[in-house]
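Here the complex is missing one protein chain, while the rest keep their positions.
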């Protein structure tokens, strides 16, 4: 890929979140505070990071947002769907992530965001009980309703472009089935209420069929199925996922490369998490946890390449646990124990305790992903956006390639892709 | 730099360690065990790592040692200097890093390594009291003795080439003075016993004046002074340092880039260490600790670029402590507490407890550095080897450039340099 | 209870362990090493602790073993049952707790300890597969075989007295049923192979019916059922249990009293464990874990008395996890996170990481319990020995009383009981 023609970011950009809970409201409130000059969007590459252009000695380090034609925060409009009727202000208070002081500064804007009725199916999220939901005889008709929601939102808010981002709970694990393998099968399944079509599939189909980028923040397959690749190709739409890489997994994709570059061996890696928000409650259900576990476990193997280094990584015992623990609410804590070995096999240990905040870490990722997929759309880049792997626990990738999990390689890839897009040279650190 | 003509690694390579203590004996014993097939040199890039050549789809991943003409382990011979007379086997038992079982497998080879008398000066290492030391009226004459030692060793062991590596204790902090600024001043100082010329300067001058590569594993300035750059240029000799990057600092150069790439802010970073070996004892002296502290503190600032990101890194309170704690001996423990902040400034914390082994982590670095500087010498690369920054806490660099501390950038640079050396394309991760 | 007449500890004391695995062999080897003067029985109250007699100013602090007529280590003889045939030396090597160096010093004595065939029932320990087991048509006849084993052992080793101690795995959780409620029902059940009678019941019945003290180191009910209380009363036999209090629970019974005496409130307590020995493997089975969990959970509530302090302890979220993690073998690690609150409800946290060794902590408890129950037997103290609560996670107690979990109250009780036994005044710390 060389320099590309990127369409201008003119007019309003509508951002529709599936789920108006802790993550979505933190994302919305923070974005609104930022554009009022009352908050700093810490964690956001699009808003804060710089990028080296040219040789080191040229000393050109513009902010990414000044070098690349991203949508302006003043042009974004928020909407979303949720299974509860409360508006974004109430939902944010309930989520208890941001202080009342911070929330009240954008109270009016937040209160004006009224969620649309959600597509909900108890079979896919056992621990939640929605009250603000759509009904229709078939999943296809539910999908039609979602499309109508989007149309209405676009018109009412006078939007030029829309992006849809999944900020909802993890759905029950569903293996790839025949119904997911072709667009025809998926469409048939929607019409016949196939049991393996999750609510997330309904939203995604609606968006992508309209040419609207879809971002998947949870480990559900959703757009990571051949049927959706087909649809994305057909409608020339960017898609990406899966599962925001925030706390413990972000750390793993940094520590694993450390051990690997230093050729230090591993015997075991034990990870446990405690969290008390809705996400924790949902993951207390074994079905939902299985989806998450798959997403979390593959990371290490992919980075360590045990097939290449059997002496070092051929026998890593890797275990991941998530524990619902209400005293903490959104204040997640991840504890990792790593059993490593060095020179001649001598044993060492590392323990990491990360006292983080789930939604605080996820919010800037939402912002970046929305702005970057909107950019991709305008740049004519459709299908799987693997240059956005940086943001995901289980990055989607072309079937012919393997996923890249190493956070630093992902970051180089992201920036070099941006450099290429604007016709600058890529960087290889040789000097 | 394009492909270069690299001289063949024929004949014996003599490795002379300054200091035959915990690090050096662990390095020696492990290398000997490895070449007998009785140990795996975990942690060594030269022995274990692979390197991608060409595009990803070419699927070429040779071991570095098969792609690059490094010296063979069967061709290395060990020697060294120490302030105690005991042979390397006794010294290794005393250091108590390796098990008796492991040591006894190479007992004869280790016992045959008798240290040469050391250049010692109580003013530079307050907590140790050497008994096996050289004496001479001037530092210049001490230097001449070291040159003679090297000549003798080379002849006795029939060596083709020599590398000298500092594995000794940290010397007292000495700021850059006039005597270090030109070769002429240094030579004059050696002859006039200038008080600011440390023992390490004596070894380094001897080696480099003979065209022998010198590697500095401690934070002492030694070869990181203009006088030595001048000498290295004159004799066409590779030099590198400073201070092996092993436990806590290695971790910092991985976690800092994580925060940085993710644009997460920092308020403070508190690091404490407990260790009970000779190194711990030496660092209990405030003068020696100051040298180390300088080496440890600069890392974070360099990576975070507070001048570019004042909102995120403009006010990081960074504190490093080292505590001599005999119950642990060589089993070092580093505890880090990091105060970070995310979206809108919300606070989070990370704590890392690294139960490591000092010499186990340092030994493979010694091996790699010796083999890579020997390679550099044969490739005609003289002066500061900044492509070896990967291995050092305070990487030496051209005065016109800044140091690169990010472990992953360092690693890309190292591998891309090797690729260039053998005429392969560099890698930029774009695909 | 005042001063009592204690029978003399003359002749040999036979110690029979049910299970000759990690705990039992560590206990045996350590006891043998101690009496050879080649090891210190660290952790053993009977061997090392002193006891104040009289007022503080009298300055009388004899060792407990000098003040109380305990059996001498030179008079103990070891035997046991196991589901594998290997002798105690082989079993100890397999368990990999003690170094070869230590084991080899008592190789002959250990190798001479050949386990007798075990009573085994796959239904009660799902993850193990015994090969060295008894067979008989009924549990009653198995019990008769155990009695015969004991008789034979006593005769062959010329023992004066015997104590039986359970050092085996945790059995599957079995709730208290009718068959456990009266001696008559239990005996009938043994004869009719009632499915709720576990192997441990068979051993216990055999021992107690012979007047032999039985100590229960696992959470299985075993002697904590009315039928066995009845039998113990009838045969005048001391019994005690349940579940050795070693790592994490020991800590809990110390930290909980700290919070309680300081009136600091608790919101939550999350405990996780990683261990890789046979015990860890057994506890990976949900049935066995349930038995353990019950034993571990009750501790906190009992100490904190939420009914008395609803504001402080009325809503403690307590979760305990055990994870089988092979890289660690017997080196257990317990990580605790405690969410506490102080003055006006302000929140604080405490985290404890205990890198312990399961069998090393359990072995001295075995020794003390054997010697103390033998003492109790000679002192005519039969039935539940609640003064030994100090050693157990779920201390047995009279049905009319509550268990005492506070480690320090337990310890005062133990020592004051000993004081009383020898006619000394109890201590109340008033001066």
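Descriptive notes on the structure:
The letters A, B and C name the chains in turn, as written, and every chain counts its residues from 1.
As a working rule, a contact is a pair of C-beta atoms (placed from the backbone, for glycine too) under 8 Å apart; a residue touches a chain by one contact, two chains touch by 3 or more.
Treat the numbers as computed from the prediction; the structure is a model and nothing was measured.
The chain not shown here is touched by just one of C:91, C:164 or C:250, and that residue is C:250.
Only one of B:37, B:137, B:175 or B:327 touches the absent chain when the whole complex is considered: B:327.
On the side of chain B, touch with the chain left out of the figure occurs at residues 267-268, 270, 272, 274, 317, 319, 321, 323, 325-328, 333, 335, 337, 339, 351, 353. Seen from chain C, the chain kept out of the figure touches residues 26, 30, 33, 39-45, 48-50, 56, 61, 97-98, 102, 250-251, 254-255, 257-258, 261-265, 308-309, 311-312, 341-346, 348-357, 360-361, 363-364, 390, 401, 407-409, 411-413, 416-417, 420, 426-430.
Quick note on the criterion: only the chains that are shown with their structure count from here on.
Chain A and chain B have Cα centroids lying 41 Å from one another. Put simply, the C-alpha centre of chain B and that of chain C have 52 angstrom between them. Counting partner chains per residue, chain C has residues 353 touching two or more of them.
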